[in-house]
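So that we are looking at the same thing, I have put the structure below in structure tokens.
Here the complex is missing one protein chain, while the rest keep their positions.
This part shows chain A:
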Amino acid sequence: MMPPLNLVTQLLHVLAAGLLMISFSMLAQRRTRRLIVLLAWQGVVLTASTLLVAVTAHLQHLYYSAALTLIEKVWLMPWILLRLMRRLGIEGDSDPLVNIPTLMLVGLGLVIFAFGLAQPISSLATTVTRQTLGIAMAVILLAFLMMIARHKAVTQVIGFLAMENGLFFAATSTTYGMPMVVELGIALDLLVGVFIFGIFFFQIREQFDSLDLHQLEALKED
């Protein structure tokens, strides 16, 4: 380990902790609008951490990656989602299926699990950021938990995007990011995914007059 990077490592850890904090607040947040804002904040933290890694490791492609994150995750996605929300007229509260304190407790358990899981892997990695793998995995699992616990279609999409954020963070923290081609591909996939979700929202609303996923139970075959 290179000693002068100590400050950078500490900074990175702070950012990672911030990411985890944001994940937890997403889990606890009831208002859809606030959720989207939190997602944008996650993007900001990701951009900062990617930039930090790029500066310390002198990696050209991570600069592009950071720029891409900034554009896509901080500006484009939240903007699309906010527009969608306004168009669909769903700004109200969305109560989670499980009450929030229980959810937080489960989330806590998941974080411990993720750290335990990451330990043998991060000891193999040689990057500056290797300690943060556990946090990245915790972010993924927490986002998944959020998808399970909500029953509005828009929150599902936000959970999905938060999961991708966790994956991205895992990639930067263990291997200094994926190859540019892969990253571009994923960014495009996400965009397409959000568009398709948007179309589905309109379809679901047209069919059931609501975006509540409970309505989908009517599709079950007996």
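The rule is simple: contacts are C-beta pairs under 8 Å (C-beta built on N, C-alpha and C of every residue); 3 or more make two chains touch, one makes a residue touch a chain; residues count from 1.
Definition applied: contacts and distances are computed from a predicted model.
A.B. asks: Given the options "ABC transporter permease", "Hydrogenase 4 subunit B", "Nodulation protein E" or "3-methyl-2-oxobutanoate dehydrogenase (2-methylpropanoyl-transferring)", say which is the protein name UniProt records for the missing chain.
C.D. replies: Matching "ABC transporter permease", "Hydrogenase 4 subunit B", "Nodulation protein E" or "3-methyl-2-oxobutanoate dehydrogenase (2-methylpropanoyl-transferring)" to the record, the invisible chain is "Hydrogenase 4 subunit B".
A.B. asks: For the chain left out of this view, which of A:L51, A:L68, A:I100 or A:M147 touches it?
C.D. replies: From the options A:L51, A:L68, A:I100 or A:M147, the contact with the absent chain belongs to A:M147.
A.B. asks: Looking beyond the chains shown, say which of A:V8, A:L51, A:L68 or A:L117 touches the absent one.
C.D. replies: A:L117
A.B. asks: Who touches the missing chain here, A:V8, A:V44, A:L82 or A:L213?
C.D. replies: Reading the full complex, the residue touching the unseen chain is A:L213.
A.B. asks: Name every residue on chain A in touch with the hidden partner chain.
C.D. replies: Counting only chain A, the missing chain is touched by 97, 113, 116-117, 141, 144-145, 147-151, 156, 213-214, 216-221.
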